[in-house]
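Only one protein chain is missing from this complex, and each of the others stays in its spot.
For chain A:
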Amino acid sequence: MITFMNNSDSEEEPCNERTSLMSAESPPVPSYQDGLQASEAGEAQAHRKRRTGSSRSPNNTADGETSDSGVPVRESSMENEEEELTLKYGAKHVIMLFVPVTLCMIVVVATIKSVRFYTEKNGQLIYTPFTEDTPSVGQRLLNSVLNTIIMISVIVVMTVFLVLLYKYRCYKFIHGWLILSSLMLLFLFTYIYLGEVLKTYNVAMDYPTLILVIWNFGAVGMICIHWKGPLQLQQAYLIMISALMALVFIKYLPEWSAWVILGAISIYDLMAVLCPKGPLRMLVETAQERNEPIFPALIYSSAMMWSVGMAKPDTGARRPSQQTWDAAEDGRENHRSPSHAESQMLETRSPVQTRPITSLEELEEEERGVKLGLGDFIFYSVLVGKAAATASGDWNTTLACFVAILIGLCLTLLLLAVFKKALPALPISITFGLVFYFSTDNLVRPFMDTLASHQLYI
């Protein structure tokens, strides 16, 4: 197993990238060429249930008291409404991210608990050469720190390499690299996973069926991730490859190294995203400057599509908001910002709250969603999976880590709503997760076990 890991440094690649969280909107540029537009944008943005089909005058008289004080007041009311909108959708986004993170963790924990293969020690990755089977505690600690240093430097080098490639527009190379790594994940790792699951449940499967299943799974996955596909299918594939990658890490990282690596990578993430010269920050900024989407294979997006029409609303057809999201199309990313600039079109925004109207002329499309890097999924699942695999307190520790990670994600999203720029998603969650893991395993577990043995409830 070690030898094949050797040739495939592209496997590392999905975990290097995007351990950051970005709001789908770039910071809104207030565009009030005249107060009228600004007030209208403000009104429309707030999703008020007014009939805006008529003339613009009711809108103006409605905010007549602010119209005297000129543009600055309108600006603050617009900002207020913008904030309100952000907070209103903030809760929705939190739920939209909770579900995939939870699903990924469930898949990983279920596999760890049932399939023995992923908890057996069968060698280590080339990136963590030092063994942990040492006689003394100090030596073990030293080895795990050295392993961490090597692993983090590999990740840093790869990330910097990727950012340089992106900056110098070597798109073909990057696409080739991404395609190769997702090929390997979708075919090879799935084959191994399927093999182990079948072995565990003692189910026989012949090779032709296996080839058919894996070929279909892999081919549809490649198309969905790198080209076009239904949003939910793409999300499902991204969750599956994150889970597979996390399982590989759980299997091949020795115990103490895994914890130290988790800690170190959250510190690295913090620096890479927030420091002005951090590679991830430069990647995000370059992508935003060029108005291009960051590679779909590396980011999970919870985007929904909203179609806003120019003419009178077409009350006949009201389709649900989730439509196919073309991951690779560049132009859509421009319309992340709330449509201040396109305020004239919002005149006929429907009074119905949640379902947008799909009119025949789809002039503007607006995405509202939050993006989370796949690296975040992977490391969250590694933490919970390791807790499930190694904790002797079994389920309590796993659950505590799960709750801690979700709360960390919630706090990160809250900060995202406040700061409105790309933020690292790893530090808070991983810190909470690590604190809860160690404290639950060592403190809570004996307490709960003693209580349970006497059948006491607290």
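For the reader, a short list of remarks on this structure follows.
We adopt the following convention: a contact is a pair of C-beta atoms (placed from the backbone, for glycine too) under 8 Å apart; a residue touches a chain by one contact, two chains touch by 3 or more; residues count from 1.
Criterion: contacts and distances are computed from a predicted model.
Chosen from "Gamma-secretase subunit APH-1", "Unc-93 homolog B1, TLR signaling regulator", "AP complex mu/sigma subunit domain-containing protein" or "Small ribosomal subunit protein uS7m", the protein name that UniProt gives for the omitted chain reads "Gamma-secretase subunit APH-1". If you put the missing chain back, the residues of chain A touching it would be 46, 48, 54, 80, 83-84, 87, 393-396, 399-400, 403-404, 407, 436, 439-440, 442-444, 446-452, 454-458.
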